[in-house]
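Of the protein chains in this complex, all but one are displayed in their positions.
Up next, chain A:
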């Protein structure tokens, strides 16, 4: 953990932080003062999401720092995955889904009509809850993204990208002799790292991970968590997780969602050890969830 917070600097519990203490006031979210991240890459402001008539997210405002891991925690159905899928506009694929508010990546509104969603998704990669390798070979799985985006000018270049991505995902040693075998034949943990390699191969700036370890056993989970910690040096990562231990292990900042609202956000240590909002305390201590 790189961010540490003096324990006496927690402000009034249950109360929104005032504008003077922590920059502009937005929403009712409790924010740890003086820890507003610098190097903000991704900024969400007043995001509401509706599925048909049902509202799934209420006025969420959140800053995501560069080259750090931000985890989104909260009970099932709290909107954390919905928020994640807003960031690369995967919610576009769901009928009746409507997003209002503003999400900016490097200052550019990603919901701007002039923005190309294909380009956005090549900058914001995604790893899903269940490993979903394509029913193609290991090599073809990783080469898929670079191919469709025309990132490689030659076969050799494509091969370099594939090898580099597999190395970076910590999978190279295990699959270097089975590149032509189907990706679906790997173990669950290997499949998930293959999906991470596949996402890395298009050189994204942000990687979204939607409970990437929930379908894996503890050993595979540990491998992936280690990998996430390494990837932090290169990418901005947002991870949705059910496990507070995982949030503590891999992330520097944590945001707690409940019933579609962002209840509290701040450095992971503060959120997990000294939460200020009552709801966060209840969740951390296991009273809700």
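In the analysis below, a residue touches a chain if its C-beta (ideal position, glycine included) is under 8 Å from a C-beta of that chain, and two chains touch if they have at least 3 such contacts; residues count from 1.
In this section, contacts and distances are computed from a predicted model.
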{"item": "Name per UniProt, for the chain absent here [options: \"Tetratricopeptide repeat protein\", \"Sarcosine oxidase subunit alpha family protein\", \"Phosphate transport system permease protein\" or \"Peptide zinc metalloprotease protein\"]", "value": "\"Phosphate transport system permease protein\""}
{"item": "Residue in contact with the excluded chain [from A:70, A:122 or A:236]", "value": "A:122"}
{"item": "Hidden-chain contact residue, picked from the options A:30, A:69, A:86 or A:199", "value": "A:199"}
{"item": "Residue in contact with the excluded chain [from A:32, A:71 or A:88]", "value": "A:88"}
{"item": "Interface residues of chain A (partner: the chain not displayed)", "value": "88, 90, 93, 95, 118-122, 125-126, 128, 130, 132-136, 144-145, 148-149, 184, 195, 198-199, 202"}
